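A quick write-up on the structure given underneath.
Heads up, one of the protein chains got dropped from this complex, but the rest are sitting where they should.
And now, chain A:
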Amino acid sequence: MTPDKTPPADPAQEHPAECPAPPASADPAACAPKTSRRDFLKAGGTLSLSSLMGAGALMSQSDDARAAAEWAEHFQKNYRLMTDAEKAEARVRLEKRYSMEYGKPVTVDTTGPQPGVLMGYALNIRKCIGCRRCVHACVAENNQSRGTRPGEKIEWIQVLRMERGKFEADKMNHGYPEGLGIQVGGNAYTPAGQVLEGQYHYNPEAVPEQDATYMPIACMQCEKPPCVKVCPVRTTYREADGPVVIDYNWCIGCRMCMGACPYWARRINLTTPVLPKEEMNPVTHYLGNRPRMRGVVEKCHWCLQRTRHDRYPACVEVCPVGARKFGNLLDPESEVSKILERKNVFRLKAELNTFPKFFYFYD
């Protein structure tokens, strides 16, 4: 069954947006009434639907675009296997549904990768002051759940506060073992947090603090992503222009990818996401920030809805110190290419051979 061949079940269903609740005096004939069972059966009889399609239409008949979308989503293919026509239909369906749910015109973009673009990211670790503005910009842009109960608040970027280590004169003789009087190792160094061991919940009056460095981490958009390797339904994959994305409709919520990711970048919607209407960002991408459902995994996708249209990601735009850089790795004039050419760069956990396209650098 191909959705693009499905005949419209009834005319009223097609354009619910054009028919708002009319004033009491308006002619009822001007606006087609909500689907009635009789209308449907009439249409169904003439169109000679198959029994399955009939059942689908009957179910979708129940109330609104939401039910219709859910029904159609059950039969929709993996995004990578969908034809352009199927994508367009899914897009129309979702736009209708989200616009109704959130009470404003919502667009669902399906723009594909642009030729000659390979996205890359760089972060100046020397500059980061740990203000967490990127974290909250990401939430404002990407329609994450923002409730207050456990598991309802999802943030994709984590900022780690790392202590600074130091050598101290009064610990010169704190060696071990002490029993024999022979010092085989020293302890003059007060250890700093090791890699990926730091504080997430720091909350001082003002940042940056004197004795701390900050390390933001999010999805590294690996070239060889372990999360893609383990996904049993192949719903997460690397797009041709770099980012690793998720087709939320095919995610079964098994959380294999969360276990496989060495950067702790993935989050799951354990509860139904809490997304207030007025805070919802109506500019969305199918593989990006469209509202998610319960039980699917989500993560940073470098703001596909922005970057596919050449706009900087939201976190880059709000960083008050300009530590975050984004660009096209294939363009030698781009910011990221210049950084790779000129600065000292490292990748987090490079020994895992995941080949991230997220680079840390310092002046």
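Please note the rule applied: a contact is a pair of C-beta atoms (placed from the backbone, for glycine too) under 8 Å apart; a residue touches a chain by one contact, two chains touch by 3 or more; residues count from 1.
As a convention for this text, contacts and distances are computed from a predicted model.
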Omitted chain (choose from "DNA-directed DNA polymerase", "Cytochrome c7-like domain-containing protein", "NADH-quinone oxidoreductase subunit L" or "Electron transfer flavoprotein subunit alpha/FixB family protein") - UniProt protein name: "Cytochrome c7-like domain-containing protein"
Residue of A:291, A:327 or A:356 touching the missing chain in the full complex: A:327
Touching the absent chain when the full complex is considered, from A:104, A:229 or A:294: A:104
Selected residue (touches chain absent from view) among A:207, A:293 or A:348: A:207
Where the unshown chain meets chain A, residue by residue: 104-105, 126-133, 135-137, 140-141, 150-153, 155, 158, 187, 190-191, 193-194, 197-210, 282-283, 307, 310-312, 314, 316-322, 325-328, 331, 333-335, 338-339, 342-343
